[in-house]
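Structure in structure tokens, see below.
One protein chain omitted, others in place.
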Amino acid sequence: VSVNFDHLRRERIGLPESVYCGGKDVDVIERLAAEFLEKPQMPVLFTRLSREKFDALSLGVKEKMDYHAASQTAFVNGAHPQKKETSVAVVAAGTSDLTVAYEASRTLDHLGIANHIYSDVGVAGIWRVEQRMTEITKADAVIVVAGMEGALASVLGGLIRQPIIAVPTSVGYGVAEGGVAALHSMLASCSPGVLVTNIDNGYGAACAASRIVSLK
Amino acid sequence: VSVNFDHLRRERIGLPESVYCGGKDVDVIERLAAEFLEKPQMPVLFTRLSREKFDALSLGVKEKMDYHAASQTAFVNGAHPQKKETSVAVVAAGTSDLTVAYEASRTLDHLGIANHIYSDVGVAGIWRVEQRMTEITKADAVIVVAGMEGALASVLGGLIRQPIIAVPTSVGYGVAEGGVAALHSMLASCSPGVLVTNIDNGYGAACAASRIVSLK
Amino acid sequence: VSVNFDHLRRERIGLPESVYCGGKDVDVIERLAAEFLEKPQMPVLFTRLSREKFDALSLGVKEKMDYHAASQTAFVNGAHPQKKETSVAVVAAGTSDLTVAYEASRTLDHLGIANHIYSDVGVAGIWRVEQRMTEITKADAVIVVAGMEGALASVLGGLIRQPIIAVPTSVGYGVAEGGVAALHSMLASCSPGVLVTNIDNGYGAACAASRIVSLK
Amino acid sequence: VSVNFDHLRRERIGLPESVYCGGKDVDVIERLAAEFLEKPQMPVLFTRLSREKFDALSLGVKEKMDYHAASQTAFVNGAHPQKKETSVAVVAAGTSDLTVAYEASRTLDHLGIANHIYSDVGVAGIWRVEQRMTEITKADAVIVVAGMEGALASVLGGLIRQPIIAVPTSVGYGVAEGGVAALHSMLASCSPGVLVTNIDNGYGAACAASRIVSLK
Amino acid sequence: VSVNFDHLRRERIGLPESVYCGGKDVDVIERLAAEFLEKPQMPVLFTRLSREKFDALSLGVKEKMDYHAASQTAFVNGAHPQKKETSVAVVAAGTSDLTVAYEASRTLDHLGIANHIYSDVGVAGIWRVEQRMTEITKADAVIVVAGMEGALASVLGGLIRQPIIAVPTSVGYGVAEGGVAALHSMLASCSPGVLVTNIDNGYGAACAASRIVSLK
Amino acid sequence: VSVNFDHLRRERIGLPESVYCGGKDVDVIERLAAEFLEKPQMPVLFTRLSREKFDALSLGVKEKMDYHAASQTAFVNGAHPQKKETSVAVVAAGTSDLTVAYEASRTLDHLGIANHIYSDVGVAGIWRVEQRMTEITKADAVIVVAGMEGALASVLGGLIRQPIIAVPTSVGYGVAEGGVAALHSMLASCSPGVLVTNIDNGYGAACAASRIVSLK
Amino acid sequence: VSVNFDHLRRERIGLPESVYCGGKDVDVIERLAAEFLEKPQMPVLFTRLSREKFDALSLGVKEKMDYHAASQTAFVNGAHPQKKETSVAVVAAGTSDLTVAYEASRTLDHLGIANHIYSDVGVAGIWRVEQRMTEITKADAVIVVAGMEGALASVLGGLIRQPIIAVPTSVGYGVAEGGVAALHSMLASCSPGVLVTNIDNGYGAACAASRIVSLK
Partner (left out) sequence: VSVNFDHLRRERIGLPESVYCGGKDVDVIERLAAEFLEKPQMPVLFTRLSREKFDALSLGVKEKMDYHAASQTAFVNGAHPQKKETSVAVVAAGTSDLTVAYEASRTLDHLGIANHIYSDVGVAGIWRVEQRMTEITKADAVIVVAGMEGALASVLGGLIRQPIIAVPTSVGYGVAEGGVAALHSMLASCSPGVLVTNIDNGYGAACAASRIVSLK
């Protein structure tokens, strides 16, 4: 069974094909990376590429990848050209949410969109949200990354006027395990106009931000 | 089958028997009310007594009840004597949460505990929380009533030092319908030391507040 | 207990306060409408105002409301001024999804944003999607409204480059009852950058679209 | 406790006994394989036989098995004779769904039914579905294998007239983890006459296809 | 907003458009029926048309409908021509499952496929299954309709060689309420090759049977 | 923190204390075993004692335990004296259900109650149930152990007159994973008087059987 | 479609056919009652026959039924002969659980088994349990009926040696709504040998008790 990529995706929807490594074996990832490396004009993003899987790839492939362990992402054939005059703020509630925030940030890097991560902005100490408000309100769109009860999305939603993309994370235990508590909290937000992605989907949040800032 | 009340409950745990009318037919409620009215020294609280059920009771019983429609509660044989020097703040996120807030407030009234309801204090406009902070921090314990994503519990939990009793409400639709989103949000709160009751359980929150303020 | 509105919301986040009538009694809605009617310079949107509740309001209030039964919305004090040069496409999979599509459309009307509803565009006959593609791709943002399995969001997500706001509806029975199947389908979409609201939340989708098209 | 096989199953329902190795220890699998090898006229299929378990079997057993790692299946005593003039199309949405597609394909091989796998036919690039339509519509029955939101079943259901067997896979994360999102999506499909199996049940889909193509 | 029917569905997939009345108001149903009545050459099936909704239609429309209350279905412009030499058995576990069985049967009638209902064939008295085996095994495909624990699908799946379409019903209470227990039971059946529809989806089962018997 | 056993449990309810090793560390199990070994007149059953945990115990403790790997149980200080003239049938649907069946059987052995395991009696080949009917109907009580869709409980419930204790197992995948499908199927059984235990609870089923056969 | 009763059920399993009226229309119930009334030697129990449905039956049928409103049961053709020297205790936690307790009691009456209901024996006032212990321990089997958190089953399970049949009820709100909290609590009981029925299944509990006391 050979691979049948959606090569025209970027022309069609403005977002390139990417490779989700989550459920794939190392040999499949190796084969896909090798195929893409033969088309050096086509930058491709690999996501959910764990340290263990990356280490198991062949040296020839690894050397040509720009790998970033904290976000589990790799650039093959580099990134897309930098877009001008747009920027995205990635706001993470806690230290444990950073993996997902990094995935969003690296995807934005790959798409050529300027971005900045604001970390440790949890609502348990709401002064930390207020402290960063001036900076955050300068961005064209805001990605909010939070686990547990995900209340940060509601608080920010009541403070800023930009598009808000809320990413629930699987950080937490008990009723918060797996991220459904944060997901439901964000979907049920009392602040108007908060949009939500799947749990831990930093990649999707960045793609959505790209669709949005392209309007400008 | 005759009734077997826990008459010594108040002596044992400091909280009197009460009658949950939720799943009971009007004739059962009528019979129980009649039985209690024969012991005028024993104040009893009826909860979840809907307007329809109350209206269907006999005139003799209705006249002797102190009924409060907004909280669906009735006092039979009056209330317990006022306790001194303790007070509880009942903070409700939205107008729709008031039914539950009233149930908490009326139960506190019945137990003889001073209390005040603060309404429309949702996090979508967080200045409303801050506006009420001085008053709220004067209470001995705080009951937080919120539906939808229930973020108010987390925000208050990071701002005040008193005991916090969070009551999720069934207010909301979609993933918030029935109150589980608010319940999980409150249980998973990133603010330390937030305690939670069952959904819509204003009565239980007031009982817990009574246990707490009795320490003073 | 008096009402404490978030009157400065529009100045703060670009979206006005609105009144969700879902869990509110007619007398509360009457009181709120009366209060707002005294501030004629402040247009307010009432949502989830069922035909039955609307009919039960006083004549004085009803006459001053611009009520739209199919969307269960009412304008009090009119709408906000028309914004220029932006437009939103509201795409509904089936006839049963129209209630939610109308809620989105009327909220956009109230916010002064041009919009058009495209109906009966379900994926069971995918030629209907393709037939409308030229028109849909002219909008600045696209709201996709679908119940049952909600596949329309994925199909559109692979065909257009605009921001996509997917609204799952509670249309369906069995595993689709209540809308969770559509919600999960949209969150798990294989098309990149699809954003999602709570089930049946046409209002929230319109608010998010407003945040987005304001970028332009 | 000795084994009590349903040896007459094939005569009764047209489908032979098979061995699901999922919850079984290696020594149990070894013992069952040895028993069947003593009846060489009876071809038996082992499913969910992981690489690790297969490797742990005795050399004598392993040598006599026709093992296929990608589908985790093994033929003991070969396969059933080839049936004539029927064929089944196995359509897989993504590369990660191939494990389940292979299980269906190998089971069909074992039952003697011609089949072909069509891969990377996801709805995010719907031209790939259309590209394969001529081939797919030549089959007598179509097995659709998809994870995440499983929208492929609805799209195909609106395009072809053959029997459709939809197999949701556990491919995905967040709300799609475990495959329930795809399962519900397929059950709630707006395309008429889509039938569904348990999650990841490629084996069952092939058995159902066998029941169906036997009609011809 | 005007209606946009999928008029070519029958040519494309062999199954005509139909109208699910479940979530639709009477005036919408009236309008759709009137539209179809103007195309007398096009037979259309209306499903989930409750007695109350049917009674509320205009006399002119009602008179031209062939309404069947027990199945909540109506034929508009009659039925499709009878297909020859195929037949379907509809097997219902209990009396309460008959509504769904009738929906399947009437849909088959509308599609021109011969069918027979076998009722009260529950597994609590398994002799009733065995008693009907000769008749059931003469059909080309078998639709099994059962609520509660849905065990009938597994028992039949081990006794017959035809294609089996299992329809879980919402008959039952406690853990069986809504039909999820029967649905899961059927999906997890230990009998190979049992296919499943959404809960109460007699219509979909009939459409699937039509796809299947067309092979013959 | 010292241990506080319920030493009088056997005198009180006829069932001795036992040690559930599921969530306990090896050192805790070691300490408990050592304590009990000092009271040789008191037979104690250890359940869910995995091979790994047993192997990690000290030699002194291991030597004095009667360990049975397939059921993950150990007798400390032997078993209780044999009761006369009662017997229990343990009927297991599939080979994978044997772990739980063995736990029930060994617990019965420990309690001094005669019992026999009947294996591979799944409903997919219902003749295997009928084949064993004569033997099974001689027992005083019947424990039915089944995973997946658990239909065996319903079939047996319609065939025998003895007390039936149904034990759902976690055997299965997809919707059957974890055993909830079997649990719900057994609770919703259409056969009257089927009683159910927690998933995989062979120990509890045996204790219940002991309570029942003591009546004789 | 004619009715096909399991007339030999009593001979086969010791329990007669009965009619669950839950999902049935009045005309179906009428027809079934009429059929049974023609076989006066065959006593039949009708369950879940609500006051409304009973009232809607024809006078001829109603007069010949022994109807009991509190349990929603009716005897047609009387009850079975009284069995000697066995008795069952039905213990109900609260007043709201009485409907289910009555269903169990009436079913036992119909089966000819002596029984007694003990009411208001909730664990919030555990002295009420202790007060009734002498009486309860005289029964051959104990049916425990409780909603909310269902803790009574665990408490009784640690105090008595008889067979215990726990019936969770749908009494409660919030997380207890529908009875799943009580069901799970009873299944997970730390007291050994507690057996469980479906939620609100007083009928099934009585049938199980009949199977058990027949051992004596």
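By letter and in written order, the chains are A, B, C, D, E, F and G; residue numbering begins at 1 in each of them.
Operating definition for what follows: a contact is a pair of C-beta atoms (placed from the backbone, for glycine too) under 8 Å apart; a residue touches a chain by one contact, two chains touch by 3 or more.
Because the structure is predicted, anything quoted here is derived from the model rather than measured.
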{"item": "Residue of G:G23, G:P163 or G:P192 touching the missing chain in the full complex", "value": "G:P192"}
{"item": "Absent chain, residues of chain F that touch it", "value": "1-6, 8-9, 12, 20, 22-24, 28, 32, 168, 170, 178-180, 183, 198-201"}
{"item": "Missing-partner contacts on chain A, residue numbers", "value": "95-96, 98, 117, 119-122, 124-125, 127-128, 171, 173-177"}
{"item": "Missing-chain contacts mapped onto chain B", "value": "6, 9, 12-15, 18, 140-141, 157-165, 183, 187-188, 191-199, 203-204, 207-216"}
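The rule is short, and it goes like this: only the chains that are shown with their structure count from here on.
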{"item": "Pair in F-G, A-C or B-G that repeats E-G, with over half of contact pairs matching by residue number", "value": "B-G"}
{"item": "Chain B and chain C, separation of their C-alpha mean positions in angstrom", "value": "34"}
{"item": "Distance between chain centroids, defined by C-alpha means - chain E, chain F (Å)", "value": "43"}
{"item": "Per-residue multi-chain contacts in chain G, two or more chains", "value": "6, 9, 12, 183, 198-199"}
